[in-house]
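What follows is a single structure, written as structure tokens, with notes after it.
Note that one protein chain is taken out, while the other chains of the complex remain in position.
Here is chain A:
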Amino acid sequence: SLEELVIRPLHSGDIYTSFQFRTLWETDFTRENKVSHYRLFPKSLGQVISKFSVRELHISFTQGYWRTMQWGQPYLPSPPGAELWVWFQDSLTDVDGTWKELTNVLSGIFCASLNFIDSTNTVQPSASFKPLGIGNVTDHQIVCTENLTPWKKLLPCGSKAGLAVLLKSEKLFHSSFHSQAVHIRPVCKDDQCKTTSWELRQTLNVVFDLHNSGQGKNEWSLFKMFSRTLTEACPVASSSKIYIDITDNSQGEQFELSPATPLLSQAVVLGDRRTFSVYDLTQQITFGTICNVLKLPVTYSAHAGDMLRPLLHAERYVAGYGLQTGEIHTLMYNNHPYRSFPVLLLDSVPWYLRLYIHTLTVTSKGKDNKPSYIHYQPSKDRVRPHLLEMLVQLPPNSVTEVTLQFERALLKWTEYTPDPNHGFYVGSSVISSLVPSIVAMDTNNSRERPLFSSFFPSKEESSYFVRVYTEPLLVNLPTPDFSMPYNVICLTCTVVAVGYGSLYNLLTRSFQIEEPSPGLAKRIANIIRKMRGVPPL
């Protein structure tokens, strides 16, 4: 198995650390029914793959929102909350039932409440996620320490040796952004792809805030970030490396690494050529020197404009006032100076925000920009959400605005969350695109590329795949009064009864002349007179 840690100082002064652990498993599910040779692959996930005929699975738990404009592009984008993508084998017939069972099993494995995933927030997009599927959930969920422990258990060395030693929950969750993910997919073992093996990748991305972590002086060390030190290398790991991104520090003016290392590596990441200092943990020499001292005294000059602006960036917000209608605005920024490229926008909006597709407008630079492909699946109340996929061509150096009107529904009183006035979350929309790269690449296709640069294979050398997630939205719905069910039933039934009563009276009774009834005294007198046999008064 391979493990690596990438540390990248960001322009805003934060530190972006990304852990990647990869385990390969040579076995073929299609031939054998029972598989028992797991070795380093976690047994729980292996059983999940074989039992549910899974071809690919991606699950991520994220807390915080990735600020693209300040931090650049992440190595692996993930939306806030929990997201699950599964690609099933073709032989599977009952997708819905399997999906439900799978989500329940995964919520057990990861100690996460994934069982809220049901048909009301699952979609099957037609274009956006290929080959990476059926089923997606994007929803809000608080990620907590309970999710980290089962994730760590899946690692081959656990949290006892290697890079996983650094994963201490208090420090990790006390950060601006953290995301843990598990990706399972089949990979080819050789060029002709005659045999496939299963690859399990576990990633953990954390952004540490300079001020939040209480760093007075601008000095980072592994111990200060993680409160742990590296003790020993993981014995089952074939490669264990730490990469520090020193591209911005080519002359050593911004920060300096201590202890310094002569090993350098260059890689093309997200269309950009970056230089890394490499510390190889499998070498005993490195270990001797770095133990707990890896220092990055950082003195930043104020210009943050040097950072390469992300070519594709998106924002989303809700416009309008009141609880009846609203508008969703999605802004997509194309920062490339002269190239335009198409993006695929995937929006999954819950059913209680009724979208009106005839109000969809797409404008770029003030002019109408008609999308070339629209796939819209309207929602069915309480069954499935809206699904909107559009292919939009973004002109160079421009902002494209997509607006869509919606109407807010009044739900049944049992369908509201415990805090209804907090609002309802609308999952992030996903914008996927092949972005042309500004930097010219070299054609050296060496196999020795670091893990984090090779996750999404790019077909051409001059463009790379980018997936951007927008913010989740928080939308308020009109609420009924929750203290009133009995009162409402009584009052409404009273009104219906008033109608029934009046009509019943008029239908069953007839008009008669009313004889006034005599007073009480006279009535008693009449009774006595009747008994005496005398005519009444």
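Rule of thumb we're sticking to: contacts are C-beta pairs under 8 Å (C-beta built on N, C-alpha and C of every residue); 3 or more make two chains touch, one makes a residue touch a chain; residues count from 1.
Here is the rule we use: contacts and distances are computed from a predicted model.
For the omitted chain of this complex, the UniProt record lists the protein as "Phosphatidylinositol glycan anchor biosynthesis class U protein-like", which is one of "Monocarboxylate transporter 2", "Phosphatidylinositol glycan anchor biosynthesis class U protein-like", "D-2-hydroxyglutarate dehydrogenase, mitochondrial" or "BBSome complex assembly protein BBS10". Checked against the full complex, the candidates A:Met69, A:Leu263, A:Ala319 or A:Leu491 give a single residue touching the omitted chain, namely A:Leu491.
Only one of the listed residues, A:Leu410, A:Leu474, A:Ile524 or A:Leu537, touches the absent chain: A:Leu410. Looking at chain A, the residues touching the absent chain are 321-325, 351, 354, 356-358, 374, 376-382, 386, 409-414, 478-481, 484-485, 488-489, 491-492, 495-496, 498-500, 502-503, 505-507, 509-515.
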